[in-house]
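Worksheet for the structure shown next.
Removed: one protein chain of the complex. Kept in place: all other protein chains.
Right, subunit A next:
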Amino acid sequence: MNVSSKDAGHLSDTADVSQYLTFQAGQETLAIAILDVKEIIEIEAITRVPMMPDFICGIINLRGQVVPVIDLARRLGRDASVTTKKSCIVLVEVHHQGSSQFIGMMVDEVNEILEIDEQHTQPPPEFGTDIRTDFIQAMGRVDERFIILLDVNHVLSVSDISALSQVVKQAKAESLTTQDSDSGDASDAS
């Protein structure tokens, strides 16, 4: 993403420098464009929403507004993240069918804001990463290592997530019936 030199602040004179927020998720350093970030908040009570895919942690109350939160690591196909003191929620704004919506990403730790020159970014490799290619906006080189720059509009695509939730529901429905009746037995015994 290109930003004007004014947005990039006093740190650089060239116009091709963008700022990225780096964070840890699933033992990996990832980054998103700083302009996508609306807010970083502590993890408070997250209300679980039943019958949704596992990567959806639930919803939170953001000053009277209901905002969904997803577990970024799980969304990227990793193990579920374990909530620690350092865990926090990065709020981003995504666009869907002409309207914008806040979505929270639960990450393990927020690191720093990095400047990456556009010249130091590369398109994602066609294979070799275990993250879906369309989630990756680009690879950014920082001090001889590469950081994956995520495309939030794909990672947090509303239509993608809501479609996934439908599939999950079917699968859960199958597994649920047995559990349902199991607990029924238990309550009979009580």
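Rule of thumb we're sticking to: contacts are C-beta pairs under 8 Å (C-beta built on N, C-alpha and C of every residue); 3 or more make two chains touch, one makes a residue touch a chain; residues count from 1.
By our rule, contacts and distances are computed from a predicted model.
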Among "Chemotaxis protein CheA", "Urea ABC transporter", "Peptidase" or "Transport permease protein", UniProt-listed name of the chain not shown: "Chemotaxis protein CheA"
Absent-chain contact - pick from A:A25, A:I43 or A:I60: A:I60
Selected from A:P68, A:P124 or A:G140 as touching the chain missing from the view: A:P68
Hidden partner interface residues of subunit A, rising order: 45, 47-52, 56, 59-61, 64-68, 96-97, 101, 103, 158-159, 161-163, 165-166, 169, 172-174, 176-185, 187-188, 190
